[in-house]
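Everything below concerns the one structure shown next.
Removed: one protein chain of the complex. Kept in place: all other protein chains.
On to chain A.
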């Protein structure tokens, strides 16, 4: 063992007995890095557990030849002043305290290694200045390189995030501008459509009214006409009436779709239904219809007149499309359903084949029934009106057994 110690490094800078020397030698042999004693006068190592030469790639002979120029030749020139200051700072270091410093050194092949030294004063002069310090230097090149790599990756990542953020901001701006353009286009199309609908319906009103008046004037001399012409006149009366009815329906649809929604109020369903039933008095009496109501939720947040019209129209439909030979029975229910109010009208009428006719039930000028006549407008208008108010209408039906129409409207608390 002793032989080995002598081979590994110069003698310890102080006297120890053989057993201690052996012990110390083993300990310093196990420590990674270089343990050294540095002389501040000569600015060179007096002792090290293993050769600096090994780390830097110089032969021991070359290091000896370098003598006290080792520091200035091996330490990176940028780190040299720092290292000198670091040595000087040890003068003020209390005994037993440690300082640490990181710096770069040149290996023989010119590559740069990073070292970290942990040092403490070992011997002081009478004025307290350090004569020798003892320290451990470790090669932290791999760690430094990893740190640098991490920094590089972080910086790159940061840059990529910035680039992506900028890209997204640009896309967002583009999207916002596209949307604004599209919205403007749609608003213009909507205005054009409103104007067109207004012009079409109102400009048609005059000639249709005139046609009706002229037909009535001609009817005054009906008895003087040949049979076939009298028949034609009858058809003309019928057609005038049809045109007038269709036009009324169109105007009604245009208003449901285009006019601004009116004032929303708390609408009492019992009152609205009562009024609708009064308006339908003759139809109900005629059909001997039985109508039951159960308003578990008493009111909806809607336009009062519109709600009355909707109920009247739907009750009217139920009576109109009753199954021939069966007394019409209608149950009108209201209840709270999640955050909506549902009004349902269950009839025992002729029913609908929804698999075939679902699109026709709520379609404009579409009719699912052949008889009796209808304009194919009321359910379309009702659906549009409800949808504009955030509501909906749906139907379930069994042909021959009856239909159940259900209206859903947002409950008042949910209406902002």
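Methods note: contacts are C-beta pairs under 8 Å (C-beta built on N, C-alpha and C of every residue); 3 or more make two chains touch, one makes a residue touch a chain; residues count from 1.
Following the convention adopted for this analysis, contacts and distances are computed from a predicted model.
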Hidden chain of the complex, named as in its UniProt record, picked from "GDYXXLXY domain-containing protein", "ABC transporter ATP-binding protein", "Anti-sigma factor antagonist" or "Response regulator"
"Response regulator"
Quick one: which of A:239, A:296, A:337 or A:401 touches the chain that's been left out?
A:239
Hidden-chain contact residue, picked from the options A:245, A:357 or A:394:
A:357
Chain A positions in touch with the non-displayed chain are 228, 235, 238-239, 242, 357, 360, 365-370, 376
